[in-house]
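For this view, one protein chain was removed and the others were kept in their places.
Should a chain be cited, it is by its letter among A and B, assigned in written order, with residues numbered from 1 in that chain.
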Amino acid sequence: MTASLTRRRIRIINQICWTLALCIVAIPFVFPFLWMVSSGFKSAAEIFGSPSLVPREWQWQNFIDVFKHQPFARQYLNSLYIAVTVTALTLLVSSLAGYALARMRFAGAALVALFLVSALMVPEEVTIIPNFFMMRWAGLVDTHWPLILLPTFGPQGIMATFLMRQYFLALPKELEDAGKMDGLSRLGVWWSIALPMSRPALAAVAIITFLNSWNLFLEPLIFVSSLDKFTLPLALSNFTDPYGMPLWHLQLAATSLAVIPILVVYIIAQRQIIESFALSGVKG
Amino acid sequence: MTSLSLNNVKKHFGRTEVIRGVDLSVDDGEFVVFVGPSGCGKSTLLRMISGLEDISSGVLKIGNRVVNETPPARRGVAMVFQSYALYPHLNVRDNMGFGLKVRKVPIDERARRVMEAARTLKLEPLLDRFPRELSGGQRQRVAIGRAIVGDPEVFLFDEPLSNLDAELRVHMRSEIASLHKRLGSTMIYVTHDQIEAMTLADKIVVLRDGLVEQVGTPRELYERPGNLFVAQFIGSPKMNILPVGSVAKALPVRPDSAAHVGMRPEDLKLTDPGSGLVSGKVLLSEYTGASSLLHVELPDGEIFLVAYDGPTIDADTTLGLTIAPDRLHFFDSAGQRAS
Partner (left out) sequence: MAGALPIRDTARREDAPWLTLKMREAMESWLFISPTLAGFLIFFVGPLIAVVWYSLTEWNLLTQQATFVGLDNYSDALFRNPDFWHVIRNSVIFAIGLVPLNMALALSLALALSGRFAGVVIFRTVFFAPVVTSAVAWAIVWKFLLQGEAGFINQMLASIGIDGPNWLREPNWAMAAVIVTRVIKMVGLNMILYIAALQAIPRDYAAAARLEGASGWQIFRWIIWPLLGPTTLVIMVITTIGSFKVFDHIYQMTGGGPENGTLVLAFYIYQQGFQFFDVGYASALAMIMFVVVMMLTIFQLVLRRRDT
């Protein structure tokens, strides 16, 4: 009786120690977000003045000035519609190709898969120079086309293809056979049987693709030069005074505006989102 | 009418031949069962008939049409799968009507035919349920219902009862039999269970290694197995086989070419040791309720199975075995039936 009591007590103390340790480790993970938001509310004068998490005076004006300094609303919208477009395109293209690689028999399938896998190994920095000249030749520099096409068909899209393929392979094949017996074409089987059963994989692809596009930096930096075509990651560092020094209060207000919605969605759907990354990480 | 014929049909995956030239004709309204050990190609053959696997060579005719290159849905066949393959995201009604919807059958016609099939299979109370809410037997019936709705000329069953427990299996077996009687359609049925084969079939096709071993009625296969493989595959417990030489003296008559003699356990009778065809010592007596199965060791070490109905016999008892001469099966040295 007493033995089990002390054992239980040890376990509880153990638990508390661990939790405390984890809380300390968590500081550098959480604090930057808190400091970002808090500083976004501080005035230019206060921002370096006080090391207090609560602003002396809540400077709501910052969040209005953010939109006056540059076409931030437009840039926000750019990021949003580009990410949505890339996600939709990637879902379509990768699930089609993934289905063919998983389910259909054709000469050269293994070779195609091998070729595509090889692209996963190559960083986009390697091909970005020729891609730039190709886009310039096609007149697509300073448009959003490269920001849509390159992620959709680049390593990201191919990764999605293999994720989908892996998932399709695990689906019961007889259901698709039943679809064929019922008179569905290949496209019909893909659309009305394989896809509805693949929601977890589709969700994983959608989440990762969206975040990747939303956070994309190198491509916008290279391909886009007009302010009103900027995406968020480009726009964020563009809150500077005429001498190029950062206007921290605006920069952090804007960064908060860019980061908070993603964080909110992440916290609501953290389980699904973390699982998606685990799924893609294991395959990659 | 809807007969079906296979003419030297072959299938290979890469280098390996899985179906090595099958000839078969199925009459209209016939219930044909493919049996064989696993890996014999029976399911592949069925899938070739359905169109889910392409045919490497040979000719497949359904009715008068050569359908080798016809897509599955246009062959006039319907299939019941081993896993039932019900669409998890559709309820029973939509599962059954899906094929009609794909074929653009008008909605009221669709509803009428689903209802008709549901009535036949007593599925009406389940129409709005989803597959996950059904028991195994109910799923099985929905799978059959889906096949009926399309009003196919030929039904294909791919081991449809293997996922059910023993009791349900017996029940569904009789339902399928009565369904066949009622619809009168041609049915092809794959199973590895010889009881299913014997009870359901008008005609059994025994397959091994991608080749047809024998085609015949259940009675023909049991009473006149065409070769050693079929002799031992059909019937349970297995037929006992001996080299003719070891019992030659005791055999009344035998064909000249006979090399092996087969005796079914249920045909053997007990006699005194020394008399009868062979003698041996009882190793083990398995009481199964209706009868006992004796494992009898012959002098040369062979084990004979004997179905026996009578008072208990202890192990180590020595006894003789005899059999009616017309119950003997003779096979030549190539394993073919000798007569």
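By our rule, a contact is a pair of C-beta atoms (placed from the backbone, for glycine too) under 8 Å apart; a residue touches a chain by one contact, two chains touch by 3 or more.
This one's a predicted model, so the numbers in the text were calculated from it and none came from an experiment.
**Student:** Using the touch definition given at the top, which of the shown chains does the missing chain touch?
**Tutor:** A, B
**Student:** For the chain that's not shown, point to the residue among A:Val66, A:Ile82, A:Leu149 or A:Val224 touching it.
**Tutor:** A:Leu149
**Student:** One chain isn't shown here. Among A:Ile10, A:Ala73 or A:Met104, which residue touches it?
**Tutor:** The missing chain is touched by A:Met104.
**Student:** Contacts of chain A with the missing chain: which residues?
**Tutor:** 15, 18-19, 21-22, 25-26, 28-30, 32-33, 35-36, 39, 48, 51, 92-94, 96-97, 99-101, 104-107, 109, 112, 115-116, 119, 121-123, 125-134, 149-150, 152-154, 157-158, 161, 183, 186-187, 190, 211, 214-215, 217-218, 221-222, 232-233, 236-237, 248, 251-252, 255, 258-259, 262-263, 266-267, 270-271, 273-274, 277-278, 281-282, 284
**Student:** Touching the missing chain, which residues of chain B?
**Tutor:** Missing-chain contacts on chain B: residues 51, 54, 68-71, 73-74, 76, 100, 103-105, 109, 112-113, 116, 150-153, 183-184.
FYI, only the chains that are shown with their structure count from here on.
**Student:** Report the residues of chain B in contact with chain A in the complex, numbered from low to high.
**Tutor:** Residues in contact with chain A: 47, 50-52, 71-74, 77-79, 81-83, 85-89, 98-99, 102-103, 146, 150.
**Student:** Flag every residue of chain A that touches chain B in the complex, lowest number first.
**Tutor:** The touching residues are 172, 174-175, 177-184, 188, 193, 196-197.
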